[in-house]
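With one protein chain removed, the remaining protein chains of the complex are shown where they sit.
All chains are identified by letter, namely A, B and C, in their written order; residue positions are counted from 1 within each chain.
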Amino acid sequence: MLKRFGVSLEETLLESFDTLINDAGYTNRSEAIRDLIRDTLIKREWLKGDAQTAGIVFLVFDHHRMDLSRKLTHRQHKHHDRIVASMHVHLDEHHCLEVVVLKGRATEIQSIAESLVSTKGVLHGRFIGTAAGKAII
Amino acid sequence: MLKRFGVSLEETLLESFDTLINDAGYTNRSEAIRDLIRDTLIKREWLKGDAQTAGIVFLVFDHHRMDLSRKLTHRQHKHHDRIVASMHVHLDEHHCLEVVVLKGRATEIQSIAESLVSTKGVLHGRFIGTAAGKAII
Amino acid sequence: MLKRFGVSLEETLLESFDTLINDAGYTNRSEAIRDLIRDTLIKREWLKGDAQTAGIVFLVFDHHRMDLSRKLTHRQHKHHDRIVASMHVHLDEHHCLEVVVLKGRATEIQSIAESLVSTKGVLHGRFIGTAAGKAII
Partner (left out) sequence: MLKRFGVSLEETLLESFDTLINDAGYTNRSEAIRDLIRDTLIKREWLKGDAQTAGIVFLVFDHHRMDLSRKLTHRQHKHHDRIVASMHVHLDEHHCLEVVVLKGRATEIQSIAESLVSTKGVLHGRFIGTAAGKAII
């Protein structure tokens, strides 16, 4: 159910905000403010550590290192119940990017993600948490 | 070509660092320090804005909103030359997560990503830049 | 001048938001949303680099290293027109914390701050930008 409430804002601040959200492609203020609020709530949720949640980790590596692909696949299979899916993309002749989606307890999936990023040969990687279920309603 | 150099560190600091990287799954210090350095360089690269690079954006939304799926697909097709691939995953009965990989000029792909995140109905989303080519060697 | 507008939010999301801002000490939603908006605008401003702005940098170091105090003071004086003030605090028997407030062009004061953080002997430091004048109205 939607609830409506009023917000007071200095005119100049509101103008800057309108410019910003127009540039970002928002069609109305409610939507932009909803996103700010959700993002703030999800960051909080993650600080607690034990929430059931979801996240993605990406990995950039040299695809000529066949042993690395195998190692990454192996590490992912060890956590098959937390790893939902992965996608592989070719960035240039040498490098590829793998995106892995994880689901589970915050601390757990973050630690799996870290073990992928830290695999020898992975050139860049980072984990980003989002949320599933209640927190994103 | 690999170059080797020496680093001096306080013993207690080194012990804490070793614990941290062991927990993260690193097998040696060089690999962990390489990752710290690459991450720092890539962050810098992104601040410049005009580098040829790559990034991912994820989008969480209610998959019952058929219009939204269509709108997201439409917005992605408009930038088909920048969007390399996307993957769709079901988080729970209501929510799904879409991960999109982009390639191109930093400011350009960030702005495409923002226009996806700001689409009405997207509950959570964030863009993360990585790098292609020279910056991740 | 204050402007008032309406925001629609899912009831459960609004409840979570109310809990969050109550915990943080806000007495009404407008104030919390204003802060979210200002913070977003200021982050944007900083990405442009040439705005007239303000920032703070803190430095943690061992105060027994007299040469370091002298070096930090010297480096600060070199930029006396950008450095507004600094404060020194004792954290424990060994460590002290110095907070420096800077004013000027974004890229310029960030670079001065970095030169302070990178001074040999500084154990931890970080720069955070805020804004002066128009951006914070």
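By definition in this document, contacts are C-beta pairs under 8 Å (C-beta built on N, C-alpha and C of every residue); 3 or more make two chains touch, one makes a residue touch a chain.
These numbers come from a predicted model, not from an experiment.
Contact with the undisplayed chain is limited, among C:Leu2, C:Ala24 or C:Leu47, to C:Ala24. For subunit B, the residues touching the absent chain in the complete assembly are 1-14, 16-17, 20, 29-30, 33-34, 36-38, 40-41, 44, 134-135, 137.
By the touch criterion stated above, the residues of subunit C touching the omitted chain are 21, 23-28, 31-32, 35, 38-39, 42, 54, 56, 58, 60, 84-87, 89, 91-92, 95, 97, 99, 101, 103, 111, 114-115, 117-120, 122-126, 128, 130-133, 136-137.
We take it that only the chains that are shown with their structure count from here on.
Under the contact definition stated at the top, the residues of subunit A that touch 2 or more other chains are 38, 137.
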